[in-house]
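Here's the structure, in structure tokens; my notes come after.
In this view, the complex is presented without one of its protein chains, the others remaining in place.
So, subunit A:
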């Protein structure tokens, strides 16, 4: 079984995102795992994060201002893999930093660092040749996004060539801004799960254990990002304790649905 399969086999999983190089990333990642995160998404900073709301935009800027390079992100990933051999690790970011040295180089570095999957916000299925074949060649999962605007006719194209899990972006919008109505999430997840062989995780605008609990009753995973990134901004080097506390509450809520 892959790390993803193991993580999702236990029932609904908590997926936690933070931006690499924003604060003490190693300590923050450890806090997420200790709090009960089942899957980690590590954000690769980019100068122009056009699908992100203010919280993650600012995290990108803080990270780049602190001098974070692509090599640093891969170092954080491989060190994480050494400390946590079983926890699935996903790199999330934008196309340009991923293809700057060639997709083959990027996929190779992912494999070497023990990265399980990649989410690229601005490579839709139509542009799959840019990155998809290189990742599949190295057995790194390409995790695609489905959104409220992804209709039934389009869904097979989104699922084709993707693996690990399907990330349902529950609102048409940027990260961390508003939350979707629970009813709309339930309808969408039912539709996606009927078409998908891989688990369906739901994110965008999820901040509280109450929301996470409601979503975990229907989905295979719940993704939380901006709420965690906010804690890093607010608490700086003191962030791990706060991340651990929020992650524990979220994990308890998500895992209760198992």
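Basically, contacts are C-beta pairs under 8 Å (C-beta built on N, C-alpha and C of every residue); 3 or more make two chains touch, one makes a residue touch a chain; residues count from 1.
Assume contacts and distances are computed from a predicted model.
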Query raised in the report: Which one, "Heme exporter protein B", "Tryptophan synthase beta chain", "Phosphate transport system permease protein" or "ABC-type xenobiotic transporter", is the UniProt name for the chain you do not see?
Result: "Tryptophan synthase beta chain"
**Report entry** Contact partner of the left-out chain, one of A:158, A:189, A:206 or A:250
**Finding:** A:158
Query raised in the report: Any idea which of A:27, A:66, A:82 or A:100 touches the chain not displayed?
Result: A:100
**Report entry** Selected from A:122, A:186 or A:252 as touching the chain missing from the view
**Finding:** A:122
Query raised in the report: Which one touches the absent chain: A:29, A:169 or A:214?
Result: A:169
Query - Absent chain, residues of subunit A that touch it - result: 46-54, 57, 61, 64, 69-70, 94-101, 121-124, 126-127, 130, 144-151, 154, 158, 169, 171-174, 177
